[in-house]
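Omission of a single protein chain aside, the complex is shown with its protein chains in their original locations.
Entry: subunit A
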Amino acid sequence: MSKFKFPNSIISRPVYGVLKPRNGKSHLMIADAEGAEALFEIAASNTAIMAKSHILYFPKNTGQSYIKKLEKLNAAQLYIGPSYEASVSRLRRVLEDAHVGLQVYLTGTESLIGQAMQEIVAAGIPHTAIQTEHRGSVARRMQCVHCKGITEDVVTDPFVCSHCGLHLFVRDHYSRRHAAFQGVCVDAENPGDIPDPVELYS
């Protein structure tokens, strides 16, 4: 099961939809890990779309599980990279050559969706025109509001900032500019009074 229904939260928290094929001259699909499953579904719902699609895919901890099936989609271009971070320059190059009418589909973890959206918005597509679908892990990309350092793949609340070592409370307060949720010191009032970490959404 790669789908998870997030409970309702504050307005700042991103909400995700279900990818739907749209009219467009070309399509850019960026996915990581279980996001591959959303790509299979969109390909099945519209078989013509793949001939005009460029897929950037990052397996993360899913290894080879989805690769063969992705290759069988016969996308116009399929790039499988070691990590999103390592492919940013490639993505920027793709966006530089792109034209209005390009449809963007982001799917997989919140970290991937948020970071790819940052690049695409900077390239000139309004964030409301970008489709997203969450799949797989509910781990979060967190920014420490104190030292500003980013900790990836946070799965417990509270967690330890990987930069300054403070114990941070996981908030739903999200920054589109940083593509990260905000983490706030959990024991500021009573130093040392740190609740036991609980797995997110457990």
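As a convention for this text, contacts are C-beta pairs under 8 Å (C-beta built on N, C-alpha and C of every residue); 3 or more make two chains touch, one makes a residue touch a chain; residues count from 1.
Note that contacts and distances are computed from a predicted model.
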| item | value |
| --- | --- |
| Complex member absent from the view - protein name from UniProt, among "Cytochrome c, class IC:cytochrome c, class I", "Sugar ABC transporter ATP-binding protein", "ABC-2 type transport system permease protein" or "Dioxygenase" | "Dioxygenase" |
| Option touching the unshown chain, where A:Leu78, A:Leu95 or A:Val184 are the choices | A:Leu95 |
| Given A:Lys3, A:Lys25, A:Lys148 or A:Arg176, the one touching the chain that is not displayed | A:Lys25 |
| Residue in contact with the excluded chain [from A:Gln103, A:Gln143 or A:Gln182] | A:Gln103 |
| Chain not shown, touching residues in subunit A | 22-25, 95, 98-103, 123-126, 128-129 |
